Structure formats: structure tokens, C-alpha cells
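Apart from one protein chain that is not included, each protein chain of the complex appears where it belongs.
And now, chain A:
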Amino acid sequence: MAAGTGSGRTVSATFRPIRGWLLLPSWAIIGFFMVIPVLLMLVYSFLTKEFRGGVIWEPTLAAYDQFLFDRGLFGDEPPTIEWAYITIFIRSILQATGATLLCLLIGFPTAFFIATRPAHTRAIWLFLITIPYWVNLLIRTVSVRFLIRDNGPLNDFLLALGLVDQPLGLINTNFAVQLGLFYSYLPFMVLPIYAAVERYNFAFSEAASDLYAPKWTILRRIVIPVVKPGIIAGCILVFVPSLGAFLAPDLLGGAKTYMIGSLIEEQFKGNAGNWPFGAAASMILLSMVLVVLLFYARGQSREGA
């Protein structure tokens, strides 16, 4: 053991002068495509809007004020909360949560199924899961719209079977949006869980069964806790893009399902937009995501201890 650690130290010592340089391209890419845009947004969110889109370089809190307060922070009377945008924000969180749960509900058994197939057929199953995703997201979302609209195949089918006597009216509902998000991001749930279940040692399940645990208890007490990192990764990978999504809410939802992604999208589209307001909304969204990730990281480090 000691020898192993020693040689490891020697190698890293040898490479120390070069190591920084080797990482330079990665740092450059992360800096250019992640840090700079975020900083730019942060700066824009504190600037004054120009009418045809764009910004004027005059610092102001107007964008945040507009998002959070109805009677402004800087008026004579005490400020009141602006509920419209906060409502949109909370709705987005609920929608993203719904989509994540839907993905988990379908994705976990799917991943489990694939990971327990004979090794040589797993690649085929994984490929089958990803086939729809070779098609553009916009087209896939539109196709969901066609599938579930009032005179679409789903309703025709249910009507023909006599299961319903009038179309279900799925379109423009929260459920339609969640379905669209679910369809958009399912592989992000399946793949990390698959990776975790594939590494799972089924001798643990046998040991639990040997120690008098019935099937569901094994799933709850052994399998799920052991593959939990995969489940959490999947949930984050679905929740985060769902929270800021705008295609599914635009195409499958209506005014009542308006989400923050659409709100931000509109601020930057065409001439009617308000860049600082869009940037402020983005920063608020980003801080929420960071809070979620922080909780996750804290949970992880506590587990490791």
C-alpha cells in the first residue's frame, strides 16, 4: 500500500509543472462558453433596456424590480410583491418536478430491464431507447401535439374502443406539457440509472433474500439505496433542462401553462423583447438551479463522511 502511494506521489510531482498547461484548453473552453456568457447575463440584468432589443449601459435594478415587485422598490409607497412572474416561476418548478417524476417512474424500470438483459443484447436495447432522439426536438414535440390533440390518433383510438365518449382534451394542459418534457428528456433519466444498475452486484439482492427480505423490501432497502447516485444524476439531468424548457410549453401548453423558459425566450426574440428583464429572469432561474445542486452536493458529501 505504502509503495503504491509513494509512486503515485512521484508521478504527480513529475507532472506538476506541466499539469497546469495541459488543462489550459479545458479551462479556455469552460471560460469562453460558460463563465463569460453567465457574467454577460449577470451584467445585462443590471442594465437599462433598449426598445429594439439590446441594452443601454446605464446600471439599474429595474429588471429585478419588474420581476419581483408590483409597486416598485423605489416608489413612495411600500413595495408590494408582483405575483405574476413568481407564479410562472413556481409553475415551472412544479411542471419540471412532474416531468422528472414521470421520467423516474418510467425510466427506472426501463433502465433496470435493460441492465438485466444478457450483456450482448443491452447495446441493442440502449440503441432502441435513443432512436427517437436522432430526430430534432422541435419535430418530436410537434409530433406529440399531433398524437394527443382532440382529433389525433390517441383520442380516435380511445373513442373507437368506446373507452371515452368525447375527446379527452389533453392539449394545452399541464399534463400535456409534462408529457412533452418527459418525452424530451427520458434518456437523460434512463442512461445514468442504467449505468448504476449495470454496476450493481446482484449478490446483494441474493444476500438480502437469504436474510429474509421479501422482493419489494429488497428493492427499497438495497437496490434503490445502492443505485441512488444514478437516480439522483438522472433526476438532475431531467429537472434542470425541464425547468428552463420552452418548446414543450409553447407547443403543447397554453396561457395557463406558461413557463419561465417561454418568458425568457420572448425577451430575446424579435424586437419586442426586454434583454435586461430576460437576463434577470435567467439569473433567478440559475440561482434556483444552483440551490438544488448545492443541496445535492451537500447530501453527497455527508454520505461520503
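Please note the rule applied: a residue touches a chain if its C-beta (ideal position, glycine included) is under 8 Å from a C-beta of that chain, and two chains touch if they have at least 3 such contacts; residues count from 1.
Throughout what follows, contacts and distances are computed from a predicted model.
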item: Record-based protein name (UniProt) of the chain missing from this complex, from "Tryptophan synthase alpha chain", "Ring-1,2-phenylacetyl-CoA epoxidase subunit PaaC", "Spermidine/putrescine import ATP-binding protein PotA" or "Ubiquinone/menaquinone biosynthesis C-methyltransferase UbiE"; value: "Spermidine/putrescine import ATP-binding protein PotA"
item: Contact residue for the chain not shown (choose from A:69, A:125, A:204 or A:268); value: A:204
item: Per the touch definition above, residue among A:55, A:115, A:129 or A:222 touching the missing chain; value: A:222
item: Touching residues (missing chain, whole complex) on chain A; value: 201, 203-204, 206-214, 217, 221-222, 225-226, 228
